[in-house]
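Here is the structure we will look at, set down as C-alpha cells.
Here the complex is missing one protein chain, while the rest keep their positions.
Naming follows writing order (A and B), and every chain is counted from residue 1.
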Amino acid sequence: MIRGTIHSLNPDKSEANKLMPTQPTTTPVLAINDLRTWFHTADGLAKAVDGVSYHVNSGETLGVVGESGCGKSVTALSILRLIPTPPGEIVSGEIRLNGQDILALPLNSMRRIRGNRVSMIFQEPMTSLNPVFTIGYQLAKIFTLHRGATRKEARQQSLAILEACEIPSPARILKAYPHQLSGGMRQRVMIAMAIGCNPDVLLADEPTTALDVTIQAQILDLLLKLQQRMGMALVLITHDLGVVANFARRVVVMYAGKKVEEAPVDTLFRSPGHPYTRALLQSVPVLGRNEKFLKEIKGMVPPPFQEIKGCRYARRCSEAEDACRRVDPPLKTIAPGHLVACLKR
Amino acid sequence: MPSAIGHNKPQGRYRDFWQAIRRLLHNPITCLGLAIVALLLVAVIFAPWVAPYPEQGLGKSNLKERLAPPSSRHILGTDNLGRDIFSRIIYGSRISFQAAVMVVTIVVAIGVPLGLLAGYFGGWIDDLIMRFADMILAFPSLLLAIAIVAFLGPNLINALIAISLPWWPWYTRLVRSQVMSVKEMQFIESARAIGASQKRIMFRHILPNCVAPIIVQATLDMGYIILAIASLGFLGLGTQPPTADWGVMVSEGREYFLKQWWISTFSGAAIFLTVLSFNLVGDGVREALDPKIRWRFQKK
Partner (left out) sequence: MALFIIKRIGWLAFVLLGLCVITFTLSRVVPGDPAAVYLGSRAKPEQLEAVRLKLGLDKPVPLQFAFYLRDLLHGDLGSSLRTHRPVLKGIRDHLPASLELMFVAITIAVLIGVPLGVIAAKRENTVSDHLSRLFAVACTSLPSFWLAMLFQIVFFRWLGLFPIGGRLDTVVGLTNPIEHLTGFYLFDSLATGNWTALRDSAWHLCLPAVTLASYSTGLIARMTRSTMIEVLREDYITTARAVGVSEKEILFLQGLRNALGPTMTTAGLCFAFMLTGTFFIELIFFWPGLGTYITNAILLNDYPVIMGVTLLMALFYVSVNLVVDILIALVDPRVRLK
C-alpha cells in the first residue's frame, strides 16, 4: 500500500494526455521563452543556449534530442538556475512555471521550487549521491525541507516513495551508503528523491545513458509509470532517438544552442523537416538491414564560442545554399505543432 | 570542449607554454610574488651598487652611530655596531640566496638519483632506499640539523650540510612516484622492445619526464631553505658574525629589541618577505601547470 504523497490514479490527467490536441489550449505547465545562457570562458564567450523556446504541458512527455554540446542540458540546468554564475550567466529570456516567470524570482524562492515543484535527475547515478551520508539522510532531506516533516514523518514518507519506485527492502536501503548500491538502484533512488514531493515538472537529463541496456528499459518504464500515476510533465533529454520514439509525445531537436525542429513524435519520425533531423534518423543503424558503412554526419558540432553567421548547421548540411550561410533561419510553422528552422521549408 | 586546433602539432606545445605563462601572470598575487623575487635578485646581483653603505654591509662597524633609529641617513636604522641595517639586509640576501642554491643542489644530487633507482628497479632496492628515507623523515628535522651542526661545528657550510641531510628524502619520494607512473607508460615498453639498455632508458626517457615536478618543488623549497638557514643562524649555529645573515641579525637584535626594535624587525621582515615571495611564485607555477583548473566549463 502506498501512503502519503502519491496520487494513485489521476483520471483527469491521463485522459487529458490521450485527448491532448497538439496545440496547448491551457497554459503549459512549463514554458521557456527565448532563453539565452552564455559562458564567459578564457577562450571567448560561449553561447551554450542562444534563444531557445519550448514548452511542456501537464502530464505530457517532451523529448529533447541533440548531440553532445548542443545545449540541451544547459537549458534544463537554467530552468532550476543551477548554472555556476561565474562563468555562466542567464542573459535573457523567460521561464514560466504555470504562468509565473521563475527567472525573476530571488534565489531563496527558487530553492523552494527546486525538488518541490520542478525536479531534475542527472546522467551519472554513480557520482550524484553524497558518499558520506546514508540514502535515508539524503532522501529524508526533501521531506524536511519542503513538507516541514519531522524525522519520523520523513522516514515514513521516504519508505513510501522507495516502494513506489519499486526498490526492494526499502528499510535496508535507507540505512545504506551510496557506494553499496548498484548504478540502477542509485538511479531509482535519484528518481525517488526527485518525485518525492510530487513536482509539476520532472527534468530527466540522459537518465539512462550511463546504465546497462537491460536496466535502461526498466528505468524508463518506471519513469513513465510514475509520470502517468502522478500526472507530472516529463522533459526527457537524450541523444538516443530510440528512447524518444518509445516514450515521448512531442520532440524538440536542438543543434549548437538553438532549437531547429519541434514536432509530435510520429510526425518527426515519418516526415522530419530539418536536414539535421533527417541526417540523425539516417545515421541510426537498423538491425537486420545489411549496411556496409554506418552513415555519419560529416563534420563536427561547432564549438560554442565560435561566432557563426547564418544557419549553424549550414557547414554540414547537404542542402545548404548561399542564403543559408548569410541568414539565420527563423522557426517556421509548416504544419500544426510542427516547427522547423530551415530556409528551404 | 578544449580547442581542437593545434594539439598534436609541435606548435601546440609552444602554444601551451605561452598559455601557461599567460595564466601565471593572470593571477595578481603571483605577480606580487614575482615582483618581490625580482627585487631579491636585484639585491643579490647588484649589492655593492644598491646598498648605501657597502662596507658596513660586509661588516665594518661604525660605532659613532650605533643603535640609531630609522632616519634619512639610515633608512632602516643601525644595529648595535652602528652598521646600516638596510645595507646589511642587502648583503644578507647574497648569503641566503647562494646558500639556498647550494642546498638545493646537494638535495637534488642526493635525492633524485636515489629516487630514480628506487622507482625504476623496485624490489629490495626500492624497499631499502624508501625505508631509510622514511626513517629520516620521521625525525624532527630541526633537531637533526642542530645535532649535525653540533657534531661538525657551527659554520655556514656545516649548516648547509645539516639542512640538506634531512631534506633529500622529499625529493627521493617525489622522483620515485614520478618514475613509477612513467614506467608504466607505453613508450618505455617500446624502448625496451628495441633493446635500449636500462641506463639509457632511465636517463633518456624517464628522467626528462620527472624534471618539471622537481623544478616546481625546488622553487617552492627555496623559501623554506632560506628560512631554515636563518633559523640556524638565529641559534648561532650557522653563519658566524660579522657576516650579514638575516637570522644572525634577528638574534643580535634580540638583546635590544624592546627599545631598538628596528634591528630584529627589519631583518626578520626580510626573511618573511623572501619566503612569502617564493611561496607565491611556487603556488602560481603549480596552478598554471595544473590541467584540471583550465576547463571549468564542462557541461555536456
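Simple rule for what comes next: a residue touches a chain if its C-beta (ideal position, glycine included) is under 8 Å from a C-beta of that chain, and two chains touch if they have at least 3 such contacts.
Since the structure is predicted, the reported quantities are computational estimates derived from the model, not experimental observations.
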Which residue of A:33, A:98 or A:128 touches the chain not shown here: A:128
Contact partner of the left-out chain, one of A:146, A:274 or A:338: A:146
Options B:92, B:169 or B:223, residue touching the unrepresented chain: B:223
Contacts of chain B with the absent chain, listed as residue ranges: 27-29, 32, 131, 134-135, 138-143, 146-148, 150-151, 223, 227, 230-231, 234, 250, 254, 257-258, 261, 264-265, 268-269, 271-272, 275-276, 279-280, 283, 296
Where the missing chain touches chain A, by residue: 80, 82, 86, 111-116, 119-120, 122, 124, 127-133, 138, 141-142, 145-146, 177, 179-180, 190, 193-194
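Simple rule for what comes next: only the chains that are shown with their structure count from here on.
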Whole-Å gap between the CA centroids of chain A and chain B: 53
